[in-house]
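Each remark here refers to the structure printed beneath this line.
A single protein chain has been removed from this complex, and every other one stays in its place.
Then we have chain A:
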Amino acid sequence: MALKIVKGSIDRMFDKNLQDLVRGIRNHKEDEAKYISTCIDEIKQELKQDNIAVKANAVCKLTYLQMLGYDVSWAAFNIVEVMSSSKFTFKRIGYLAASQCFHEGTDVIMLTTNQIRKDLSSPNQYDTGVALTGLSCFVTPDLARDLANDIMTLMSHTKPYIRKKAVLIMYKVFLKYPESLRPAFPRLKEKLEDPDPGVQSAAVNVICELARRNPKNYLSLAPLFFKLMTSSTNNWVLIKIIKLFGALTPLEPRLGKKLIEPLTNLIHSTSAMSLLYECVNTVIAVLISLSSGMPNHSASIQLCVQKLRILIEDSDQNLKYLGLLAMSKILKTHPKSVQSHKDLILQCLDDKDESIRLRALDLLYGMVSKKNLMEIVKKLMLHVDKAEGTTYRDELLTKIIDICSQSNYQYITNFEWYISILVELTRLEGTRHGHLIASQMLDVAIRVKAIRGFAVAQMATLLDNAHLLTGNTQRNGICEVLYAAAWICGEFSEHLEDPMQTLEAMLRPKVATLPGHIQAVYVQNAAKLFATVLQKHEGETDSQAAQETSQLLIDRLPLFVQSANLEVQERASCILQLVKYIQKLQQKNVEVAEEVTALFAGELNPVAPKAQKKVPIPEGLDLDAWINEPPSESESEDEKPKAVFAKEEPKHYRSRNTEVDEKELARRREVRKQEQANNPFYIKASPSSQKVYDAPGVEHIPVVQIDLSVPLKVPGMPMSDQYLKLEEERQQKEKAERKKKEKKKKREKRGKGRKADSGPESEEDITPAQHVDIVTEEMPENALPSDDDDKDPNDPHRALDIDLDNLLSGFSSRPLADSEKLPVRTHRPEVLKSPAEDRVSESVPPETKKKSSKEKKEKKKDKEKDRKRSKEEKKKKKKHKEVEEELLESQPEEPVQSEETKEAAAPPTSTSAEEVTVPSSAVETSSAAVPESEPDEPKDTEPEDTKSSKHKKKKQKKEKEEKEKKKKKRHHHHHHHGEAGGEDSVQNGTVEEEEPLPPMSNYSVLAENSFIKMMREDAEQVYDIQGNHQDESKVVVSIIFENKSDSFLKSMEFNVLDSLNSKLQRPEGAGPHDGLTVPFQLPPGVSNEARFVFSVQSIVMPQKLKGTLTFIVKSDESSTHEKLDFKLHFTCTSYLITTPCYSDAYAKLLESGDLKGSSLRLEGINMPFHHLLARICFHHHFSVVERIDSCASMYSRSIQGHHVCLLVKTSDQTVSIDAKCDEPSLLGNVLDELKQTFSKC
C-alpha cells in the first residue's frame, strides 16, 4: 500500500498539471488538435491510477478541455470519484468539473445522491458550499426530490454563508421538483426577514424569480415586500423588489396606487441610476395597470417622461439605450406624452450606435399618425439607403412595413404611395425579407380593391425588370416578390394595360432559374393571362393574334415541363395540353375565350391567418378514429408486398362507405368546399360566377381620383417621394379650400360622410387620397380571433403555478397534506421544525405512519389535489380581498405586527380544525393512530381503498388530460364528486356548494390589564405520552403575551396553583410552588407566544386553575413590579383530539353497545348547518363521519382513548344532538360545553 502511494507520488512528479497543459497547447498552435488528443490519452492513463491526487489533476485538465469544446462526458465516473474525495481541494475540482459537464442525461448522477447528502451535512461549511454550488448546476428531478429535505434543513443553518446558498438553490429544486414548493415555502418566506442581508437578498431573489412566472400566487406577499421596500437600503434587493412589483401590479391595481408615492420618492432621492431606472419602469407598469383617465397620475407620467428624457439626452450610451427602452413602454398607453419628444427620438435615429437606433425605431412605431406617416417613412427610407450592414437594413425594412401596416393600415391615406414604397424596397440587395414584402403586396392588392389597377401596373413593371431581382435566388431572397407580382398580374389581369407584354415577360427562359415555387406560380398565372389575352383578341375579333398567343405558350411551356420541380412540371404539362387543345379549336374558328376564362373565374377572399385552426371539427367527426379497421400486427408483415397494389383498396372502401353513410359524405364535401373557399390560393375548378361578365363589384369600386392640377411626374425623384409631395400639396389645397368654404360636388362625393367642420386641423381631417375599403379577413363563424393558443406547454414554470396563499395565514388555510411533505429518509428520522411536520411527529410516531400510508400516498395525492383545487377557487376570492385590505391598512410605520404574529402563530398550534379539512389524509392518521385500541379498523378500511383504487387510477389519467385542457377542469370535478358520493362531498361539515364559513378565532383573552394582555389558545395541543389510560396525560397551553404599554416588560414569571388533578410541569429541581420564567422580554407593542405544559390525571371533569403573572415594567425613569391574576380553564373538549373515523368503523362502534347515551336540544340556532358543524369541529375537535342533508354524525376521541360520538340533526332553528360516550361524566361535560358555545352566538 505504502509502496503504491510512493509510486503514485513519483509518477505524479512527471504528470502535467493544468498549467503545463495550457503551456503545451500554446506551444503547439499549428497542431493543437493533435497535441490535445495525446493529452487526452495521458489523462485517460492518469484516471486509471488509484492515487486520487493524480485523478483530480486529470479531471482539472479535463475541465479546461471542456471549455475548449471537447466532450469529456466519458470521464463522468472519474469525476464522481474525485467529488467524493475527503480533501476539500479535490472535492472542489470534482464538483467544478461536474457542474461544467453533468446534465440530466448523465447517468452516473444517480450515484452522487449519497455523496452530496454527506457533503451537505459536512461540518466544514466550505464542503457544504461547494456541494451546493455544484448541485445548482446539475440538479435533476431525482436529486431534487431526494435532497430537498436536506437543503430545507440547511436553510436554517447557523452560518449565513450556507443559508444564502441553500435559499438560492431552492429555486432550482422547485423547478425540478415542483412538489417541494408548498412545504418549503413558509421557511423561504421566513428568510425574507433573515438578519443577514445576503440571505435576505437570496430569498428575495428566489421569490422574485418564482413570482415573475406566476405572479398571482404571490400577491399575498405584497405587504411584506412593501415593508422591505421601505426599509431596505440594499440596492440589489430594492431593484429586485421593485421589479417584482412591476409584475404584480397588473393583477392588483390597488397595489399600484399605494406604490406610486414611495416610488416617486425613490426616484427623487436615489443617486443610483440602476435603481432610478427600475423605479421609473415600475411606475410605468403601475400607470399602465391603472385606468389612464386618472387626472392625478398625469404628474407621475410627466415625471417619468421627464426623467427618461434626461436619460436619453445623457452622453452615456447605456442610459440612452435604457431610456429609449422604457419610453417604448409608456408609448403603449400614453402615446401623447411620448409624441412630444419626437425630435429627440428622430435624433437618436442618427446615432452611431446600432442598438440605440433600433430602440428608436421601436418608438417610431407608436409615434406615427396619418399626418406624419409619409414623412417618417421617408426619413427611414433615407436611412435604408445609408445603412451599411444588412442586419440593420433588414431591421429598418421590417420596421417600415410594420409601421405602415399596423392596425390594419390605419395610418395609410394613400395606398399608391405604399405600393411604391414596397416596390422601392425590392431594390435592396441581399435582404432576407423578400417574403415579407411579397406578402404585403399580396395583402394590399387583395384587400384594397381600389388599388388593384395601380398595383397590377407596378407588378407588371417588376416582372418586366425581373432580371434585376433574379441575381439573388436564395430562399426568402428578394426574388420572392416575383411570386407576388406574378400572382397579382395573373389574378387581376383585367386591369393590365398590355397583358400580352406581361405574358411574354413571364415566359422568358430566364424564369427557369427561379426557385420552383415561384416558377409554379408563373406557369399558373401565365395561363390566367392567356385567358385574358384570348378574350381581348376575340373581343376585337382578331383571331390571328389569338392564335399567335397560343403558339407562344406552346413554344415556351416545354421549358417548364422539363423542370426538376414536380409542381412546375405538373402544372406546365397540364396547361400545355390545354393550350394545344385550345389551338385545335381555334384553328376550327371556334370561340373559346369565354370557356377559358371560366377556368379562372371567381373572387378570392382574404383569409385570416388562424382561420383554418378555428374551423370547428364537425360533430361526429373523430380525427383520431381509424378509417379502416386497424391492421393487425401479424397481418401487416404478410401484406407488405401487396402494398404495390394498394391503390385498389381505397376504391373498395369508398364504395362501401357511400352505401353506409351518404350524409356523412355530403357533409364532408361541404367542409371541403368551405375550406377551399377560405383558401386564397386554391383555384376553383367550378365556374361558379363569371367575374368578367357579371362584374358584380364594379360599381362599388370607387374610382381613384387623381388631381390633375398637380403635375403627374416630378422628374428625377424616386417614386414614393413624388407621392409625399403630392400629398403635401393636396393637404394644403384642401386646407385652402376649406378656408374659402367652397364645397365642391367632387369633394363631397369623395369624402362621403365627412363633415366639413372648420375646427383646428386634427388627424381626422386628413382625407384619404383614395376612398378605400379594407376588406377584413375571413374567419369561420363564431370563431374569435384570440391568441390563447400560443402558450408553450413545455414551460417548466407552469408546474410551479401552485397556490401558496393558504399556507400563509388564517383559519381557512389548507395545511400541507401528508403526501406533500418532503420525502425524509426513514433510517435517519429528522424532526423538522416546519409546522406541518411538527404536528405529525407529535401526534403519531413517524415510523408506523409511514408503513401504513406509504402505498396509499401515491393514489391519494391526486385525489386530494382534485378536491383541494375546487375548494381553493372559492377561497382565492376571499384571500384577494384580505390582501387588499391588509395592504390598505398597513401603513409602513404602523405597528400591525401584533396581529401578524398572531396569525403566523396560529397554524402551528391549531391542530385539529385544520388537519381534518382533507378527509383522505385524515383517514390515514386514524388507521395509523388507533391500531391498538381498534385492531379491526384498519382491516375494514382496506377493501374500501382497493375498491376505489380503480377510480383513482382513472382520475390520474384524467388529471393529465386536465392539465392540458384547463377549461374543462371544472366540469370534470363535478363529475368526480358525483361518482364518489356523499362521503366525498362532505369536508369537515362543509359541503362544497355552500357559502364560505365565517372566520373563527381560537384565541380568547385570558386576562388583561393596562400593561399586558394574555391571550390563550382554545385548542391546545394535547398529547398523550404513555398512551396508557391510568397514567398522566400532558396538555400544552399556548399563551400569547402582548405588551400594551409604552414601557419595556421583563422578568416575566408565570405561576399556577396546582390542583390535585392538574399540575404545571416545572423544571427538575424546582419546588412545587415556583413560577416559570417566560423565556423572552417584551418591547412596547410587541407580542410573543409561550407554551406551558400541564400534566393532567383525570380528564372527565373540566378544571380551573388560578395563576399569576408577575413582571417588571421598565420605563425610562423607573421600573415597577406588577402582577396580573388569571384563571386557566381546562374544558373537557380540550382533552379531545380530532380523530377521523370511517363510517363503517363508526357503525361498529355504535353497535358494540359499550357506549352510554345522552342528548341535548338547542333552540333558536340561526345559522346554516354547515357552519354549525364547522363550529363543532373547530371548537370541540370533532370530525364529521358522514353527513346526509341536515343530519350528521361526528366523532372524536379523548387523549385517554374515550370515544365520543355525536348525531346532530337540525330542523327549523332547533338542533338536537344525540351523543354517546364510554364515559358518562365526560359526555355530560362535553355537552355542556357544546351548549355554551352555541348560547354565545
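Operating definition for what follows: a contact is a pair of C-beta atoms (placed from the backbone, for glycine too) under 8 Å apart; a residue touches a chain by one contact, two chains touch by 3 or more; residues count from 1.
We adopt the following convention: contacts and distances are computed from a predicted model.
**Q** Missing chain, UniProt name, options "tRNA (carboxymethyluridine(34)-5-O)-methyltransferase", "Origin recognition complex subunit 4", "AP complex subunit sigma" or "Small ribosomal subunit protein mS26": which is it?
**A** For the chain missing from the view, the UniProt record says "AP complex subunit sigma".
**Q** In the full complex, which of A:Lys118, A:Arg145, A:Arg212 or A:His1129 touches the chain missing from this view?
**A** A:Arg212
**Q** Write down which of A:Tyr161, A:Tyr365 or A:Phe1048 is the residue touching the left-out chain.
**A** A:Tyr161
**Q** If the hidden chain were put back, which of A:Asp31, A:Glu104, A:Asp1125 or A:Asp1189 would touch it?
**A** A:Glu104
**Q** Give the residue, chosen from A:Gly198, A:Gly516 or A:Gly602, that touches the chain omitted from the document.
**A** Of all options in A:Gly198, A:Gly516 or A:Gly602, contact with the hidden chain holds for A:Gly198.
**Q** Mind pulling the chain A residues that touch the left-out chain?
**A** 2, 5-6, 18-19, 22, 26, 53, 60, 63-64, 66-71, 87-89, 92-93, 96, 100, 103-104, 124, 126, 129-130, 132-133, 136-137, 161, 164-165, 168-169, 171-172, 198, 201-202, 205-206, 208-209, 212, 235-236, 239, 243, 273-274, 277-278, 317-318, 320-322, 352-356, 358
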